[in-house]
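Pasting in a structure now, in structure tokens, and then I'll have a few things to ask.
The complex is shown incomplete by one protein chain, all other protein chains being positioned as in the whole.
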Amino acid sequence: MIELFKLFGFILLALIALVFIRAIKGPTAIDRLICVNIIGTKSIVLLVFMGIIFKRLDMFVDIAIGYGLLNFIASIAAAKFYQHNKTLRPESGDDS
Amino acid sequence: MNIIIIVLISLGLFFFFGTAVGMLRLPDFYTRSHAAGKGDTLSTALILLGCALFIMHEGHYSGASILVFLKLMSIIVFVFIGSPTASHAFIDAGYETGEKQWSNKKQAKKKP
Amino acid sequence: MKELLIANYNYVVVVLIMMIGLWGMLALKNIIKKCIAMAIFQTGIILFYISNIFI
Partner (left out) sequence: MIWQFDVILLTLVLVCAVISLSIRDLMASAIVFGAYSFLMCLVWTGMGAVDVAFTEAAVGAGVSTVFFVATIYRTTRQSNYKRKDLFIRSFSAVVVSVVALALFAVIADFPYWGDPFSPVNDYVGSYYITHTMAHSNVPNVVTSVLADYRGFDTMFETCVVFVACIGIYAILRRRKKQAKAEDTAVKHVAHDSLIIRVASQIMVPFMQLFALYVVAHGHHSPGGGFQGGVVLGASVILLALAFNVKTTLKYLSEKSMIAYSAIGVLIFAGTGLLCMFLGGNFLDYSVLSQILPYTDEVMARSHAMLIVEIGVALTVMSAMYGIYLSLATDGHFDQGL
């Protein structure tokens, strides 16, 4: 059964890499914001998988809760930035 | 019991696969965040439910595993409250900065 | 040489992260970019400490 969780962990990592491509390619900053939010929530799941594989989940669960809360705050702060500052794309436009 | 756990986690992974493909293929900012917001929370909830059941089953329903079960449930509740709100904030920010909706340009050229 | 690279892949990554941080601090003119580079440099060092004592 533990071997199965390793497999699940691999699949999850592959999917995170997929989302990561969108984070690299994303034209505007807000697309990257969504990708970072997804990677944040998925890192909670990966953390729980690691806890199960190491059979010490009672320690890892506390950090997973911490991750969930802090990811929420970072996303809200970044999103609220655009309320006031209206420029979405910086003047020169292209991202190096 | 193992079957339920495997089914739950593979369902969660499947939905997350849908989200990932949605993020890559969908053309516009709004459609992408639409896919991200929903798929993300659902897949997290399913996978964490599967892990919680596995812990309960593994720990033979002892006191410690119930505590871990409740903590995993609290994570699910937080993600259920937090992630849609964050998606709302993103779309609101996108709308504020005048992000254009995606119009199917190919049809537009063919029709006139 | 190749098996050495695989055996302690961790140290290779530590050196690369520290170099990225160092390059960022030197080359980039924007202060915020320099702060980000400094933070990357710091996490590289912490990664070095931890990858030494992992059993």
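Per-chain numbering from 1; labels A, B and C assigned in written order.
We adopt the following convention: contacts are C-beta pairs under 8 Å (C-beta built on N, C-alpha and C of every residue); 3 or more make two chains touch, one makes a residue touch a chain.
Just so it is clear, the structure is predicted and the values come from calculations on it, not from any experiment.
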*asked:* Among the chains present in the display, which ones are touched by the chain that isn't there?
replied: A, B, C
*Tell me where the left-out chain touches chain C, residue by residue.*
4, 7-13, 15-24, 26-30, 32-33, 35-37, 39-40, 43, 46-47, 50-55
*Since one chain isn't shown, list which residues of chain B touch it in the complete complex.*
74, 78, 81-82, 85, 88-89, 92, 96
*Just the residue numbers, please: which parts of chain A touch the chain that's not shown?*
6, 9-10, 13, 16-17, 20, 23-24, 29, 32-33, 35-36, 39-40, 43, 46-47, 50, 53-54, 58-60, 62-63, 65-67, 69-74, 76-78, 80-81, 83-87, 89-92, 94-96
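Please note the rule applied: only the chains that are shown with their structure count from here on.
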*Between chain B and chain A, distance of the C-alpha-averaged centres to the nearest whole Å*: 11
*Where the centres are mean C-alpha positions, what is the separation of chain B from chain C, in Å?*
32
*If you look only at chain A, which of its residues touch chain B in the complex?*
1, 4, 8, 11-12, 15, 18-19, 21-22, 28, 30-31, 33-35, 37-38, 41-42, 44-45, 48-49, 52, 57-58, 61-62, 64-65, 68-69, 71-72, 75-76, 79-83, 86-88
*Interfacial residue positions of chain B with respect to chain A in the complex*: 2, 6, 9, 12-13, 16-17, 19-21, 23-24, 29, 32-33, 36, 40-41, 43-44, 47-48, 51, 54-55, 58, 64, 67-68, 71-72, 74-75, 78-79, 82-83, 85-87, 89-90, 92-94, 96-99
